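All protein chains of the complex are present and in place, except for one that has been dropped.
Order as written gives the chain letters A and B; numbering starts at 1 within each chain.
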Amino acid sequence: MSQLVLNAPFVAVAALTCVACYIIMTQKNLIKIVMGVVILQGAVNLFLVTLGYRIGGVAPIYTETSGTLMVLPVPQALTLTNIVIGVSTTALMLALIVLIYRHTGETDAEKSRRMKG
Amino acid sequence: MDALTLHSPILAVAIPLLAAFATPLIGRLSSRARDVFVIAALASMLFVVILLARDVYEVGIRIYTLGALSPSQAIPENHMVPVRLVFEVDGLGALMAIITAVVALAGTIYSIVSIKPETGQNRFYALLLLLVVGIMGIQLTGDMFNLFVFLEILSISGAALAAFRTRFVDAVEGGFKYLMVSTVGALLFLLAIGIFYGQYNALNIAAIASAMQYTVLDQVALALILAAFLMKSGAVPSHWWVPDTYTPAPAGTSPIMYASSLACLAATFRMLFSLYGVQMSLATVGWIVIIAGVLSMFVGVTMALRQTDIKRLMVYHVISQEGYMLLGVGVGLAVLSNPEALAAYGREAIAGGLFHVINNAFFKGLLLLTAEALFFRLGTRDLNQMGGMGRTMKWTCAFFLIGALAISGVPPFNGFASKLMIYESTYLFNPVLTIIALIVSVMTLASFTKVFQSAFTGPALPQYKEVREVPMSMKLGMGLLAAATVFISLFPAFVVDTIIYPAADALLDRSGYISAVMGGG
Partner (left out) sequence: MPVLTFWAPIVLIIAFVIVLVVTLLYRSRGQAKFKEGTEQGEVFYSGENVPEELQRHVRSHNMYWGFFEAMKRYYDPTVRAHTGIVNDYLIWLLGLTALAGVVIIVADLL
């Protein structure tokens, strides 16, 4: 039972990755593609944070703990950094979509293909 | 001076980073002061990089631990692995840092005039400097997650720069595509970092390399890293974004964007040689790299041949030339565990590939700048509309000829020297590869003959009667890269011995890379 619970986050990571890949491969609406990328970011963040989980570990916010081990907060730091980076890339993507919409009146990937060949 | 040398790895990243955020402030005072400030910042970065490179060539691998009592103390007391951020500079890092610094300076000098017609110049320079930060960081860092962060800095600033001329819809579209593929690629890379952290509890490249087991999870991570970085460096079959993004990017940024592709290529080599090295099945990965290289060469050049947009044509050569580098280094990778073959041709193949990197950064950057010079004066990139420009734009024509002859591998230019090294060494490995490379070289010359014939020769067209030569700063930017090309052409042996072979040896010396951080060895 506990094995199942511990592995549940990894199953969720796999499921989210599959959903995200499906979205970015099939959806033609630019905003939906951005949503797919955000879901992929969520999957990776969940993966990182799950790696940092230690059974019985204590958050490293005390100077001293009695007997128990403190968790090295590296994955949490990575996740926070990635969230910040994710927000900025998403903002830039949406800004570019707004510009594309102003130029063409479309948010369809099949319509914004001026450059090909 | 000693203190400057000691802190040079971090200064090479910190100078453009601080300058990037100071630029908009100074720009509010006067645009002239801002231009001088940006150039001064990049020139001082070049100076610091040269100090760093000299130190690396004399003393060996340099590490710089952020936040430690002394920069050389990578592993804290009572710890087994490095937990702090470590910059690690070896021959490859020094080579790429020199390339970046020179190209960034040339591109920025060129931009001063060419960006004048646009609005938001303060932000343009801030983004440009951030792009330089990203490129520099990728080459100097010794930490996986730090590499990811710099990769994202590079992606965001690169996409914003590519879409900078928002009045062109194709620029916005190119920027969007670039941001999309780079974000997904970077997330794949982050997944690989997570896999490494889960297995080895380390983020430092040297620490992971020293513990590397090549388990199935490591193989998955290798596939993720390979795909992400080959895509970022624009190798076929994930090269699609390269022509779409580079073509509408504003003038002076093109060579710097190209340097960012080369930086990702160098990061690929770093991952393959220093992180995995002899641990992985070399024949398989070596052949993957070689096949990607051959495909890039062939698809790039054949697509370039049929383009009528001058810049898109040159950008397809970016892909094609990257194929040569992948081919050379891939051959070296395939024979890494075979000392005899490595001594006979492997080392020279790697050196040839890396020599092609520095040559391309200069003459390919020069060619992209000449294409933009034509666009700046004529207002069109369509080759069908051009003709007779050699009569009025003599300097641009001369710079174009230097670049075109060099990239086509016409002796005595440097393109020939590096291609010769690749031909000689790949011939001993597999002659078929050499024959393909030669055919591609011929087609490269054919496509540049097409550009020269249709843009620069012929009668003076009446619609371009008023066209004059480009302004001084653009000539200076192109001249800097042309001078670098000619210098390497005249002294190839000197350049190869001083900076190329140290870089190749740095790639081959995996244990040296590990022991610089982990100690012992």
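Going forward, contacts are C-beta pairs under 8 Å (C-beta built on N, C-alpha and C of every residue); 3 or more make two chains touch, one makes a residue touch a chain.
Here the structure is a predicted model, which means the values were calculated and not measured.
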| item | value |
| --- | --- |
| Residue in contact with the excluded chain [from B:Y57, B:W240 or B:W395] | B:W240 |
| Of B:V13, B:M136, B:V184 or B:M314, the residue in touch with the unshown chain | B:V184 |
| Contacts of chain A with the absent chain, listed as residue ranges | 21, 24-28, 30, 33, 109-110, 112-117 |
| Residue numbers in chain B that touch the chain omitted from display | 176-177, 180-181, 184-185, 188, 214, 216, 219-220, 222-224, 226-228, 230-231, 237-238, 240-241, 244, 280-281, 283-285, 288, 299, 302-303, 305-306, 308, 383-384, 386-388, 411-413, 416-417, 420-421, 446, 450-451, 453-455, 457-459, 461-462, 489-490, 492-494, 496-497 |
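The rule we apply is simple: only the chains that are shown with their structure count from here on.
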| item | value |
| --- | --- |
| Distance from the mean Cα position of chain B to that of chain A, given in whole angstrom | 28 |
| Residue ranges of chain A in contact with chain B within the complex | 24, 30, 33, 37, 40-41, 44, 47-48, 51, 72, 74-75, 78, 81-82, 85, 88-89, 92-93, 96-97, 99-100, 103-104, 112-115 |
| Residue ranges of chain B touching chain A (in the complex, touch as defined) | 83, 145, 149, 152, 155-156, 159-160, 163, 166, 169-170, 172-176, 179-180, 183-184, 187, 190-191, 193-194, 197-198, 201, 203, 243-244, 247-248, 312 |
